[in-house]
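Handing you a structure now.
Complex shown without one protein chain; remaining protein chains in place.
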Amino acid sequence: MADGQLTAGAVAGLVGGELVGNHDLAIAGVASLDEAGPGDLTFLASARHGEAFAASRAAAALLPPRFRDLPGGPVTRILVADPRTAMLRVAGRLAPPGRPTWGIHPSVRLGRHTTWTGRIEIAPGAVLGERVRLGRDCRIGSGTVIGDGAVLGDGCHVEAHALVAPGATLGDRTRVKTGARVGMDGFAWVGDGPTRQRVPHQGPCRVGRDVEIGANATVDRGSLGATVIGDGTKIDNLAHVAHNVHIGAHCVIMAQVGIAGTTSIGDDVMIGGQAGLAGQLRVGHRARLAAQSGVIGDVPSGATVSGYPARDHRAVLRQTAALARLAPLLTSLERMTRDHADSD
Amino acid sequence: MADGQLTAGAVAGLVGGELVGNHDLAIAGVASLDEAGPGDLTFLASARHGEAFAASRAAAALLPPRFRDLPGGPVTRILVADPRTAMLRVAGRLAPPGRPTWGIHPSVRLGRHTTWTGRIEIAPGAVLGERVRLGRDCRIGSGTVIGDGAVLGDGCHVEAHALVAPGATLGDRTRVKTGARVGMDGFAWVGDGPTRQRVPHQGPCRVGRDVEIGANATVDRGSLGATVIGDGTKIDNLAHVAHNVHIGAHCVIMAQVGIAGTTSIGDDVMIGGQAGLAGQLRVGHRARLAAQSGVIGDVPSGATVSGYPARDHRAVLRQTAALARLAPLLTSLERMTRDHADSD
Partner (left out) sequence: MADGQLTAGAVAGLVGGELVGNHDLAIAGVASLDEAGPGDLTFLASARHGEAFAASRAAAALLPPRFRDLPGGPVTRILVADPRTAMLRVAGRLAPPGRPTWGIHPSVRLGRHTTWTGRIEIAPGAVLGERVRLGRDCRIGSGTVIGDGAVLGDGCHVEAHALVAPGATLGDRTRVKTGARVGMDGFAWVGDGPTRQRVPHQGPCRVGRDVEIGANATVDRGSLGATVIGDGTKIDNLAHVAHNVHIGAHCVIMAQVGIAGTTSIGDDVMIGGQAGLAGQLRVGHRARLAAQSGVIGDVPSGATVSGYPARDHRAVLRQTAALARLAPLLTSLERMTRDHADSD
């Protein structure tokens, strides 16, 4: 096989599936039913997409054993229990992430006493301050700014136009996506009107290992305490994490979520898109906050909340249903309460 | 007339209006009633602003025929049925968009096999990868990053600090505003806790013709399928479009809207600011989603929805009104249900 290709037989071996059809067929890429062309592997997970399957131009398909004899569509088929997961495994094998261009572009500006270990990629126009420490295999994108004294673990990837502020720290393999801002002053004030003054921000911003911070997201540094993001936590685009927030390990925080100052979040918490959390709250482990929740009180471990103000999700569903049933009754109810009062 | 000026008579001709007053008066700019100075054209559309009109320092005004004899304000008047639209036409004539500085600044870095057609503007510090293809009359802003293999149609404008990721495509005349991120990896994971792994993103990001993507907005690429934005669709600042989302033609998507993965939106859809759409949904043509809607189910063509969970907008209004009428009744209702139960 050419580089970047697999035979259908090799794909079947990789995913532990049963091959029906041409063992030597070359697979060069993966794509959805609609997008696939000759040379691509696709997948079918549900009968809902049977029509798209029949019309697909893919060379071969991953599908569950029950679809073995489905009419139409690719004739080379690999039968696996979970075609979606199998697909991802093949994708990772066929197209590994873009190969870095190791080295430092001549246009990069490096401050004094900035150090790194082993190989490194620093793209054009990046600006690194003084005393920055980079682990091995770090990648720094075009135009990225890294402030004095920042520390990056091994294998970090700070993409184009991102900013890692002075003194911020990133654990191993952490990725800061394009345009994200990590470790700047937060938004805290004392006084009112013309006498309002900024609270000085001197606390650190510590981001753990295997973290992802989404494109154009912002994570402020601490004021006196620290802002902390736990290992393995993933944060989507345009989210906001304020000063002194603590986020535990392995949380998933969707796009445009906002977390106000000094709120503390446990491990394995899921926060849906556009949810907002007021400051000074505690959210327990494994809590689930639905999209657009407005959280203004503590959330116990394991709870699922939604709505504004955020409360038990099942209660919200009951209340929303009750409200829909209320409207047509209301005129009667008003008359009844009048009659009832009259009859007292 | 000097360059960048029109006589009042020429303005009247341009907008098809009737001139009252000085035909030769020079008009050099357009401005609102409050902002206009001598030499500026202003407009009055409603009697509500009569006081501001009387106090305006504008040289001339566009206004509907019924205001021909309004006391005070500019004496040179151009009478037209729709002064606001007329104003925009004059504005476009007097101050055409900033003239590009054609050419490639010496600080620009161009990758191998990157090509363009006819004239081009690439501002200082921009970084273009390999095999990028640019149409004629493209403009690339300061510090902008364009990844390997990206393809831009004719007349595209990618503003300062924006990013067009590797392989993304933009149709003719599409504008990517400052700080927007188009075509990066999305936010999709398999597994839980420490075993959570990123789904590889290999699908394309295809942006149509005459599209606008707002400042600091993010549009992710597809995972296996494609992310697609249809011709003529306009997206405002800080909006988020996730992986595999399909948006039809001529939609208007206001600021801070978030659209989760694999949701599909028809043509001519309007989405108000801060609305959020869950993943895997279908929104029909010409639907209208009110600002801050939380959409968690499909929306039929032509429907207008609002609230969380988003539902028919008139029902939401009825329910909100019912809720306001409910509160004062509630203690009576509780007593009545007790009495009623007792009397059963």
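Per-chain numbering from 1; labels A and B assigned in written order.
We take it that a residue touches a chain if its C-beta (ideal position, glycine included) is under 8 Å from a C-beta of that chain, and two chains touch if they have at least 3 such contacts.
Since the structure is predicted, the reported quantities are computational estimates derived from the model, not experimental observations.
Touching the chain that is not shown, out of B:Ile104, B:Val190, B:Ala291 or B:Ala315: B:Ala291 (per the contact rule at the top). Among B:Glu18, B:Asp34 or B:Glu130, only B:Asp34 touches the chain that is left out of the view. The chain not shown here is touched by just one of B:Gly179, B:Gly203, B:Gly222 or B:Pro309, and that residue is B:Gly179. One of B:Thr7, B:Asn22, B:Asn237 or B:Ser264 touches the chain omitted from the figure, and that residue is B:Asn237. As for the chain not pictured, it touches chain B at residues 29-32, 34-35, 42-43, 85, 87-88, 91-92, 95, 97-98, 105, 107, 123-125, 141-143, 159-161, 177-179, 212, 214-216, 231-232, 234, 236-238, 249-250, 252, 254-256, 268, 273-274, 291-292, 307-308, 320, 323-324, 326-327, 330, 333-334, 336-337, 340-341. Touch with the hidden chain on the side of chain A covers residues 107, 109, 125, 127, 143, 145, 161, 163, 166, 179, 181, 184-185, 187, 189-190, 192-194, 196, 198-200, 202-204, 216, 218, 220, 222, 224-226, 238, 240, 242, 244, 256, 258, 260, 274, 276, 278, 292, 294, 296, 308-309, 311, 315, 318-319, 321-323, 325-326, 329, 332-333, 335-336, 339.
Following the convention adopted for this analysis, only the chains that are shown with their structure count from here on.
Measuring from the averaged C-alpha position of chain A to that of chain B gives a distance of 25 Å.
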